[in-house]
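Just dropping this structure here.
One protein chain omitted, others in place.
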Amino acid sequence: MPVKTEEMILNMGPQHPSTHGVLRLELLLEGEIIKGVKPHIGYLHRCFEKHAEAMTYPQVIPYVDRLDYLSSMYNEFGYVTAVEKLLGIEVPQRVEYIRVIMGELQRIASHLVAIGTYGADLGAFTPFLFAFRDREKILSLFEITCGARLLYNYIWIGGLSHDLHPDFVRLAREFIPYFRPKIKEMNDLLSYNKIFVERTANVGILPPETAINFGVSGPNLRGSGLKWDLRRNDPYSVYDKFDFNIPVGEGRMGTVGDCWDRYFVRILEMEESLKIIEQALDQLPEGDVTSAIPKRVKPPIGQVYARVENPRGELGYFIISDGSVNPFRVKVRAPSFISLSVMDELCRGHMIADVIAILGSIDIVLGEIDR
Amino acid sequence: MKTTEEIFNLLKEKFGESIIEFKTGVPVEDFIVVNPFEIDKVCTFLRDTDSYQFNNLMNLSGVDDANGKKITGEQGEVKLEGRTFSLFYHLESMSLKQKVTLAVRMPGENPEVSSVSEIWRSADWHEREAFDMFGIKFLNHPDLRRILMPYDWEAGYPLRKDYKNPEFYQGMKVPY
Amino acid sequence: MIYDFLLKLTGSEIAAGFIQSLLPLFVFILPFALIAVLLERKVSAHMQDRLGPMRVGYHGIFQTVADILKLMQKEDIVTDNSDKALFNIAPVLVFTGSYAAFAAIPFSGAFIGSNIDLGLFFIVAVSGLVVAGILMAGWASNNKYTLLGAMRSAAQVISYEIPTILVIITIVMITGTLNLYTLSELQTGHFWNWMIFGGPSTGLIKVAFIPFMIIGFVIIYISTLAEVNRTPFDIPEAESELVSGYHTEYSGMKFAMFFLAEYANMFAVSAIVAAVFFGGYQSPFGYLGNSLGISWFIPIEQFFWFTFKGIFFVLVQMWLRWTLPRLRVDQLMALCWKYLIPIAFVNLLIVGLITVL
Partner (left out) sequence: MREYFNNIWLGLTTVFIGMNVTFKHLFKPAVTIQYPDVKLLLPERERNRLYVNMDDCIGCDQCARACPVSCISIETVKSLPTDDLGKTSNGKKKALWLTKFDIDIAKCCYCQLCVFPCPTECIYMTDVFEFSEYKRENLLYSFVTLTPDEIAEKKNNFEKAEAEKSAQKAAAAAKKAEEQAAPKENKPSAEKPEDKKE
């Protein structure tokens, strides 16, 4: 007699320890094997785009902070890049350098969360706390600069809210040699651990063609072996003045584009970010950071799409101005939003435990997905 | 590297009437306006032709142009006549490093457009979002559901400029 | 000895037996669980550059007491559509399984719950009750996560009993006894008489045993770790996947039962490892009681050494838990069936050959 089997639907989330927020995944299971994944999002929808239409341009910045709350600096960076393009203003060199330093520090902080929570998702809790310990150092750097640890409102249109704190350069320079050995420690503890490798290598393979077609960007795309980084391929700000590598996935532990590659690209990127910070601190020019801030932001009628390389990928802002002080339309091209849409493709044929591994490796932030 | 104008001229040659207009002079960005029902063909062409290779859809955003004329109906209801919705497609060729912006315009009463989700899978969720926020219908979309709003949201499409919050949703008061 | 003492004290065999059977619970399991929970939290905290509980008492030593008080006050939630009878029995059964294992564990020369000849066999067999309890809990909760957790757990515990038993057979082959008391007595004297160093055998054979004994020890340690569902084998609970596995729906004291059972189990398997490979309650250097001529002091020393060894292995379990990520369910099975069992089997074969020689 043939055994009768039934497909089971398992709801993962919205309250679940490792969905990184309020995400609901509807898993179609056969035993423990995934037949399909249907993400349901919108639990954190805060109507950013509607709100933005009622705000003036500078007032949007605190809202932008709250999109991807793990990389607020970079969200501001992207937004002001777009608005400045629309206004057609040049910002002083010092401002650009400080933005780059802040952006790269934020990238490290964000990757630390990604790596740490990834470890926690796979059951290793210690790397998670190690990562958060180091992230605190970066947040303290932000705190002395602008007074906030998470939602900065620091990068303003045309400038910055504050100049660097007198201690900042010294503390940032101290941070770099402190942090380098921590990356090695993380590698010892997690990256090369056999169990970790077993869990992540050859899991959730994302071939580069699929990645491009899905619009996946950032470390996820680079994990698939494609050397594509907007800092290099479509330079903005002063990124063309720095010397850094673009790490890509090489399939060292399995196939190119698996979870381990995506994870390890983040580890390598932290080192590259350190390099950029070092160079930027060396080259940091003097100047006034508030001199180019316009008194009244009132861009001409027009539209702009500007994008930056957020820690999670290509963060784009599409802004339409109708000539008033309020933006007519702000659309955010959120990298996590796109990354999450690949879930179904990545998860099929894997097991429940792999859903967690894959979800962690694409590093989503629900605040950005739901906006 | 081709400029938007060159692409426009080439497309105009190929597709004729489907390519409606070339907008330039707007600060920062030029764009090409395309017929909403031909956008999928144009996009397929742009992706698959060797000299374009627009393999990446960076962004797709709906816009309520808010341009209609207000007409008060017999029962006092306000209608916007002649309003349009737009969609902007930001394409990029990662191999040739060129970008182009396409746009389509749809009438406000029945905004319909061909889906490009077959061409770029990234368009899938973007289109669902545009449907969710503006009520733009994408023909041939595989799974056109609301994405950010609740599936049973009946008060309309929130990013339309004439959207009004409902009083109640599922018995809960909405403006808290 | 304790039994005789109790018999004299109470004058009734039933009372003496009853008191003696309760002794490990009150003298050992409960205090141990209190200490171990705190220890776990402290160890993990210090490994992660934190301090852990610091509020209740000096460095938080009464934290677990506070937690237990909290758990007792908690509402006992039974979900509507659960199978109530099974739901209530399951935690008891799980705890019974781990408690029963303590019956045959020789805490010291003078105190062994039940000195049965099939001690080792009894422990392995009675641990099987835990699986039944876990399956019950998973099924009765009527929740997909608990069910998955229970299924995983059953598969895991049953699979990992095989390498455990294979290693035990290896030992039995050398010593010729399943009685834990006799086994411990065999390893008396100094630490080089422990099984890990070849046991009581002498000469070249002893040296030849050592590498295989170490392999056997590693295998039994890994597989017992898996049997008690600790990281890296905690997939039945797999916090990040299955919320918390089979005990997701439990709260209050029923949850505490599972918790207690986990810690009791941790000690039980550590005790087996200690008894089988590390001389049980035997001191590594000889006894103070012997040299001082105080004979009643020896059992106390033995108790100390036994707890010391047990807690040491519990500590290593914690250490592993806070270092390693978790395996996936198929990898767990692969580790058992592709690595541990074949190696244990080859080990058994070689040790058998050496014994024959």
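Going in written order, the chains are labelled A, B and C, and every chain counts its residues from 1.
The definition used in the following text is that contacts are C-beta pairs under 8 Å (C-beta built on N, C-alpha and C of every residue); 3 or more make two chains touch, one makes a residue touch a chain.
Predicted model, so just to flag it, every value in this text is computed and none were measured.
Counting contacts over the entire complex, the absent chain touches A, C. Contact with the chain not shown here comes from a single listed residue; of A:7, A:30 or A:185, that residue is A:185. Of the candidate positions A:28, A:47, A:148 or A:238, contact with the unshown chain belongs to A:148. Per the touch definition above, the residue from A:19, A:193 or A:321 contacting the chain not shown is A:193. From the options C:122, C:194 or C:322, the residue with contact to the chain not on display is C:322. Interface residues of subunit C with the unshown chain, by the touch rule above, are 43, 45-51, 54, 319-320, 322-324, 339. Annotation for subunit A: contacts to the undisplayed chain at residues 55, 58-63, 65, 89, 126, 133, 136, 143-148, 151, 153, 158, 161-162, 165, 185, 188-190, 192-195, 197, 290-296.
The definition used in the following text is that only the chains that are shown with their structure count from here on.
Centre-to-centre spacing of subunit B and subunit C amounts to 64 Å, using the average Cα coordinate of each chain. The geometric centre of subunit A is 44 Å away from that of subunit C, both derived from CA atoms. Centre to centre, using the average C-alpha position, subunit A and subunit B are separated by 26 Å.
Among the residues of subunit C, none is found touching two or more other chains.
Residues of subunit A touching subunit B in their complex: 41-42, 45, 47, 49-50, 85-86, 88, 210, 212-216, 226, 228, 233-234, 299-305, 307, 314, 316, 318, 320, 328-329, 331, 333, 337-338, 340-341, 370-371. Taken in their complex, subunit A has these residues touching subunit C: 8, 10, 16-18, 32, 119-126, 129-130, 133, 189-190, 193, 195-196, 198-199, 351-356. Only residues 26-29, 31, 55-59, 61-64, 66, 88, 90, 94, 97, 101, 120-122, 124-125, 133, 146-150, 158-159 of subunit B touch subunit A when the two sit together in their complex.
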